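Here's a slice of the assembly, chains where they normally sit.
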Amino acid sequence: MVDNLYDAMNEPRYCGIPTFMRTPYITDLNELDIALLGIPYDGAVEARSGARQGPRQIRDMSSMMRKIHHVTRINPYTLCRVGDVGDVHFHKIFDIESSHADITDFIETLYCSAVIPISVGGDHSITLPIMRALAKETSVGLIHVDAHTDCCDEEMNSRYSHGTPFRRAVEEGLLDPTRTIQIGIRGAANSEECWEFGRKHGIRIIYIEEFSKIGVKNVIDEARKIVGDQRTYISFDIDSIDPAFAPGTGTPEIGGILPIEAQALIRGLRGLNIVGADIVEVSPPFDSSGNTALIAATLMYEILCIIADAKHSSSKRRT
Amino acid sequence: MVDNLYDAMNEPRYCGIPTFMRTPYITDLNELDIALLGIPYDGAVEARSGARQGPRQIRDMSSMMRKIHHVTRINPYTLCRVGDVGDVHFHKIFDIESSHADITDFIETLYCSAVIPISVGGDHSITLPIMRALAKETSVGLIHVDAHTDCCDEEMNSRYSHGTPFRRAVEEGLLDPTRTIQIGIRGAANSEECWEFGRKHGIRIIYIEEFSKIGVKNVIDEARKIVGDQRTYISFDIDSIDPAFAPGTGTPEIGGILPIEAQALIRGLRGLNIVGADIVEVSPPFDSSGNTALIAATLMYEILCIIADAKHSSSKRRT
């Protein structure tokens, strides 16, 4: 079945059962280096919901992707074994902490098999339980692209909403704030704490105004310097992108990053030690055209390329 | 301010701050006979969400409504004092039971002031906490228009999802199943329990096929006979309406009731002893045109007419 589905990439793009990138659906983790997965959970959203439908629409639009990158000429499928492992299953979807535990369990299984997860949300609360699996032993660095810092203490009286994951991750020792950079931050807030938490803990925040001023290249340089060559996670909230490009999200903030800048940003992270990544907050009900999901799918492909390249290089080094 | 806003109904329909039906926003319950309110809660939905945005869109579209009914010539605003009392506030939106308690508190306040609530959801789970306020002392009868019986025992391991309220209401003694009629039921299920619960407890279920066959008039006759002249609640799930008319909902089932039938059905309930009503499951993200909300607003107006008429008649009788 693997071979068969792999050929799917040569079919017309509207054909076939939509797995991520038209990769094979894989259940045996021993066949995999990189896992593409969906986390259809948006139970921690205090604004407009719908991100639960994100994995479906991104799988669909990801069929537009092809194999060889036009700039780097990386073909991730010749470098690594890549597959779609399906979605995280939830036991109690109305209970945030139980749902987070389901996510942690799923990612841990991948982690134990040395499979790198590229997850598609779902709301941003999912990054915390992912980190609980990936950073249980060693904290990770973070390249976080978003309109919001997601460092509130509480939202709507919850400590685990989609506005709080990175504060919790620092508190739980999963995330090293001094190896964390947040890019694209903007939009008014009801309290300054969302910006102040990071400042106090050594997180580097690049607001959109600075982003525009210094340009992608300098942002990349600084990001690379901050995370260094240690274990690093990438978390990409689609609301970092300007809502004209990515209207399909719950908390849009105008004046965002352009997709072409986001692509360049990810390409600039080539060679880093990426242990996992996610793309979150794509909410299909607010963009039934699929254009937002197309951006998410393309960024997912860009991330896949750099992870496949790094994993391939490191395994070559080991041999 | 009351008088001022009341005149709003003569303004062009796109003008002004949108309250329900362009009625005045009222905070002093002594000024009211009938309260229009929003319950922007969809935390108990296991399918497509978005009903949290229902009150907003229905308020907006309800400006299309005018005063005098073209068939009955009822003008509810000359019969009763009607106002918009705003939305229920929630303390912990990620906790179903806490949110339900907030709803019960709000409705109890209205109930204690002898104000009849017409609520706009929100998902269908809200009817249970409304009933907890209205039927604390005496159980109510129910005219329930819906594609689904909402009599499951559990959904996604929750006993308080939007698929369970009427089972809970029967169990809690709030709802008298022998004075309950469910109209418009259809759609496949994974278990027969949703249909069997009612059958066992004496609920009259009129599936859509029977509805089409016997016609609205006979349905009305039977509904009136079942609920009698005792205290009765109306719960109208917008997914009872065919999704070509009302696509803005989370769990559409094709082959539903036509709006013109729904209007006739409500008009046929004139004279009953209605203690409250709700319209639920309007999910704006699935119908940004507002057409679904226009149906909801018109049905809300129809319900308002019969409640105002009954309340006015009964108060006349008392005097």
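The chains carry the letters A and B, assigned in the order they are written, with residues numbered from 1 in each.
Note that a contact is a pair of C-beta atoms (placed from the backbone, for glycine too) under 8 Å apart; a residue touches a chain by one contact, two chains touch by 3 or more.
Keep in mind that what you see is a predicted model, and the values were worked out from it rather than measured.
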Quiz item: How many copies of the chain make up the whole complex, given that 2 are shown?
Solution: 6
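Keep in mind that, in the parts below, only the chains that are shown with their structure count from here on.
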Quiz item: Whole-Å distance, chain A centre to chain B centre, using C-alpha means?
Solution: 41
Quiz item: So in the complex, which bits of chain A are touching chain B?
Solution: 42-44, 46, 48-50, 52-53, 90-94, 96, 156-158, 160-161, 285-286
